[in-house]
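Left out: one protein chain. Kept in place: all the others.
Let's look at chain A:
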Amino acid sequence: MTTAKTDAAVKEQSAPVTPSDQRERDRMRRRLARRRGGGWWPYLFLAPWFIGLFGLTIYPMMDSLYLSFTDFDLLTPAQWVGVDNYDKMFTDDPVFWDSVHATLLYVVVSVPLKLALALGVAMLLNRDLKGIGLYRAAFYLPSLLGGAVAIAIVWRQVFGGDGLFNDFLAWFGIKGQDWISSPDTALYTLILLAVWQFGTPMVIFLAGLKQLPKDVYEAAAIDGASPVTRFFKITLPLLTPIVFFNVVLQIIDAFKTFTPAFVISNGSGGPLNSTMLYSLYLYKKGFTDLQMGYASALAWVLFLVIAGFTAVNFIASRYWVHYDD
């Protein structure tokens, strides 16, 4: 394409063309093309990235798509079974539905709570106090520990039958129970752990709050707007792009939660599958029950669900996210 254009431009400029001129121009053109970044060698520098993309992302994804239509136990060659895995998942696997139920509950409860807490704390930390940096670091700390196994183990101790939390309740004369091993409360200890790790969205909110124009607040204060009014009429609307960003990221993250559920339930997803988050079930199917084909199908369903949620988020965002005009 480029060459054609250049040719045309060259022709327009000069009428008679001798063979030697032609050779000269060809040389020039090649040199120009090289200077503009044509040629193959930039790709050489990009090669590590391409190898990573194809070798570690695209190829494994395609392989797992293929495996999702097979019966594959990791140890013997995969057998093609068509859509059996998908069929079984939706019609004949009660544990699948248990895991869907647990995961949806986890996402729907933990994400809004986590974001509300993150925004609340970000607003508290958005002021010029002495040593504010220290406070910010302290509140961010739990998120640094993130998916750490150690934290999940601590959680198991805190909310176990003779754990710290029950000792705390005992001060108020409340007799606790084993929160981790009761099917009615186990998932909520996981949710609490997720909410506690609100640091990442908090930092993003904080950055957003710092961008808000001060003069608007001053004008509002002069007009007598209460702090509550200022929050709902100014802060929140101006912050919607940030809220949106956090909502999308946190939903995706929540869907993929694995480590705390694995550690807190000792890998079982129990009691009674109440903490059988989707990723944990997927892992169990693949590596414990040796049903890698089925696990691959589960992974693709998860992928589509996350993609669906994200798409819905983007569409809905048109109605509530306000960007600067």
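To be clear about the criterion, contacts are C-beta pairs under 8 Å (C-beta built on N, C-alpha and C of every residue); 3 or more make two chains touch, one makes a residue touch a chain; residues count from 1.
In this text, contacts and distances are computed from a predicted model.
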Record-based protein name (UniProt) of the chain missing from this complex, from "3-methyl-2-oxobutanoate dehydrogenase", "Lactate utilization protein B", "ABC transporter substrate-binding protein" or "NADH-quinone oxidoreductase subunit C": "ABC transporter substrate-binding protein"
Contact with the hidden chain (one of A:83, A:272 or A:307): A:272
Which residue of A:110, A:181 or A:279 touches the chain not shown here: A:181
Residue among A:28, A:53, A:74 or A:304 that touches the chain left out of view: A:74
Full-complex contact with the absent chain, from A:55, A:133, A:213 or A:237: A:55
Absent chain, residues of chain A that touch it: 55, 59-60, 63, 66-67, 70, 72-78, 88, 92-94, 160-162, 177-178, 180-183, 266-268, 270-273, 287-290, 292
